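Just below is one structure, and these are the notes that go with it.
For this view, one protein chain was removed and the others were kept in their places.
Coming up: subunit A.
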Amino acid sequence: MSSRRIFARPARFAAIAPYVWMALFFLVPFAFVLKISLSQTAIAQPPYEPVFDLTAGWEALKAAFAALSIDNFKLLGSDDIYVFAYVRSLTVAVTATALLLLIGYPIAYGMARLPKRWQAVAMVLVIVPFWTSFLIRIYAWINILQHDGLLNQILLALHLVSQPVVWLSTDTAMYIGIVYSYLPFMILPLYATLAKMEPALEEAASDLGAPPWQVFWLVTFPLSLPGVGAGVLLCFIPIVGEFVIPDLLAGSNSLMIGQTLWLEFFTNKDWPVASAAAIVLLVVLLVPLLLYERLQKRQLEQGR
């Protein structure tokens, strides 16, 4: 009994720590953003009104609340620019995540089948690009992809093309950049599930008459689905809000929502609309998460 009491206090603290963290660094900022999204732009400091002034008294506070409106959200729905930006963000994220899965899965699978000591080496090789700053790596890609860059030089030298190909400021360049940057986030969760899978399961499948491709589709892949789900979420969500890679590598004719946010905040100084766009983005991102969770719960219930 006494030993339990000794451990009870730190344990209870550890249990509430994540909630404190969430409240401080997610809920409070979220409340700020939500409040700004319901405000109007103003040529002032800060650039929106109303401003809550707790020293001005109860009546002023009531007036400030009354001044809040959902006009910004209506604007987002009525202006094509925002709708297109959301659609483009989701399209890019879906395409890039699919590419990441197609490229990352074989790599993770190969890693998990390596001898144990080589697995550690492979793991380091996957992580080692993080040692270099993200921006420098994207600028390196600009170098490789530019008119007289490495890629065009190689293509010309191999006589695969007769004149330099335009890579920069295309969607291709953007996808190269995104896939390159996010690949470790796809590989690592996939590798983790594949590496802990019992090898006897694949042997059992082949013993029961399944040729290698069936072993993969009927046993390996279904059992790696938790890793697939984790990798997809880890890539999809940040890619939807990606700003740097499309800004540096893609053309400027169609913007992703991250770029639109930047424009509203810094060029147009329209904080309320930018905040509303951010809130909508959050809701859009929550939908796949909730679907994923519902799916997992249903799978668990089916097992009962």
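In the analysis below, a residue touches a chain if its C-beta (ideal position, glycine included) is under 8 Å from a C-beta of that chain, and two chains touch if they have at least 3 such contacts; residues count from 1.
Everything below uses one rule, namely that contacts and distances are computed from a predicted model.
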The complex's invisible chain, by UniProt name, from "Sarcosine oxidase subunit delta", "Spermidine/putrescine import ATP-binding protein PotA", "Metallopeptidase TldD-related protein" or "Porin domain-containing protein": "Spermidine/putrescine import ATP-binding protein PotA"
Selected residue (touches chain absent from view) among A:Asp53, A:Asp79 or A:Glu203: A:Glu203
Residues of subunit A (touch criterion as defined above) contacting the omitted chain: 198, 200-201, 203-211, 214, 218-219, 222-223, 303-304
